[in-house]
Every structure is written in C-alpha cells, then in structure tokens.
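Each remark here refers to the structure printed beneath this line.
For this depiction, one protein chain was excluded, whereas all remaining protein chains were kept in their positions.
After this line comes chain A, so read on.
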Amino acid sequence: MDKQQLPQRPFAQKYHVKGIGGALVFLALLWGSSVMTGVNWGEFFTNLDQFFDLLSRMAHPAWEYTNIVIQPILETIQMALIGTTIGTVIAIPFSILAARNLIKNSVVRGVIRFILNLVRTLPDLLLAALFVAVVGIGATAGVWTLAVFSFGMISKLFYETIETIDERPLEALRAAGANNTQVVIFAVVPQVLNSFVSYFLYTFEINVRASTVLGYLGAGGIGVYLQRSLSSFRYDQTAVIVLAILVVVIVIDAVSNNLRERLQ
C-alpha cells in the first residue's frame, strides 16, 4: 500500500489537544480554588490528636442506650418511606411533561423543567428549616422536606429514563388510534416501570441517610438524638446511634440491591 493514500490525521487529534488541554484547565482550577479558599492543610494535621481523642471516647459505646434509639430509628425509616412516596407520586406527571419525546411543545417542557431545576436548587437543610418554621418541630416537617427533596431528584431521574425508551411501540399505538394517555399507559409505562421502582428504592435509601441529618433542625427521627448526645458530649451514646444508622443503611442497601437485581 502506498503510504500517501492514508488520510492525514488532524493536528488536534495527533497531539491529543483536547485531552491535555482539559487536564490543564482542571489542574489550574484546582490550584486556583485552594489558593482562594485558603485551605490550610497544616492546621488539619496539627489538630489530628483532637480527632483521635473523639474516636477513643466513641470506642466505648453505651450499649444500654440501644433500647432508646430503636424507636427514633423506626421513625426515621417511616419518615423516609412516606416522604419518598409523596415525592414520587407528584414526580410522575411532572416527569412525563418534561420528557422531550412525549411533549413536543418546548414551552410547556421549558416551564416544567424550570420548576424542577428550582426545586432541586433548594438544599434539603434549607427545606427542613423552612418546614420546621411552617409546621413546627417534629416528624411532619421531616416528611415534607423529604417529599420535596425526593420530588426534585426523582422527576429528573424519571424524565431522563423516559427519554431513553424505544419509541417504535409509541408509533404503533398512535397508528392504532390510541390517544396520548393510552400511548403512555400501554407503550411508555411497561418500558420504564422497572427503572422507576429501582430509582424509588435508591431515593428511599438516600432519604434514610438524609433524614438523620434533618433531625438536627428539629425535623424528627434519629437526628434529634444524634444532636442531643453530641451537645451533651455523650460520645458513647453517639457511637451507638452511628452504629444503629450504619446497620439500617446496610440492611436497606442490601434489600434494595437485591430487589433491583431481580427487576432486571
């Protein structure tokens, strides 16, 4: 073969301009960020003994505290379950309206997506503070916080799933005289149902973890006890709470992994 017949590789491709350039930009950003925020690594290491002091005090958990912890842990799980469910139910119509392949009208889609972006922008801690102020201290505030938080997250996951479906069955249903709702029920739902259940479980898992922190702001659940033990320097009790949360997270993770695998 004549060597000259091969097409020339462009300069950018030959010297990996994009890859090298991207890496350099990232390194520059990293350096700039650490300079501007003034992160002092030395300070962290000189105070390391404080950290170990805390750990050693937590190394002797107050096991008798376990009985007291069970009830709020259950409440945390219940809050997460109710919150995730409410969020999901509201997210379903929104995700359908936000999906590019179902809603051709870009104005409707744009408005819906703007609302979703807005909801996702609100941090869960801010939401918790807001709901505690509105409905008062307790699990209700936690449930509403988790509902809004799940709604924002789930609707994005859902509409992105809807946008990846096979659109050919939709064409067949339309050609058979189905209206839009019937197309969604018969051609979209069967294709996305498994992913939806999977995302629901994933969000539930995240919410269990998140709700431990929410208790800090008075939104109910185990977080209240976590805050109480820390502020009274009872690190032996803190250890029990952390271990209890760990057990719950591991169990939920195992169950939801198992369920999600079966859905494949």
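Heads up, the rule we're going with is that a contact is a pair of C-beta atoms (placed from the backbone, for glycine too) under 8 Å apart; a residue touches a chain by one contact, two chains touch by 3 or more; residues count from 1.
One rule holds for everything that comes next: contacts and distances are computed from a predicted model.
The complex includes a chain that is not drawn, and of the options "Iron complex outermembrane receptor protein", "Cell division protein FtsA", "Anti-sigma factor antagonist" or "Phosphonates import ATP-binding protein PhnC" the UniProt name matching it is "Phosphonates import ATP-binding protein PhnC".
For the chain missing from the display, the contacting residue among A:L116, A:I162 or A:A187 is A:A187, taking the whole complex into account.
For the options A:V132, A:L173, A:V208 or A:L226, the residue in contact with the chain missing from this view is A:L173.
Touch with the hidden chain on the side of chain A covers residues 166, 168-169, 171-179, 181-182, 185-187, 190-191, 193-194.
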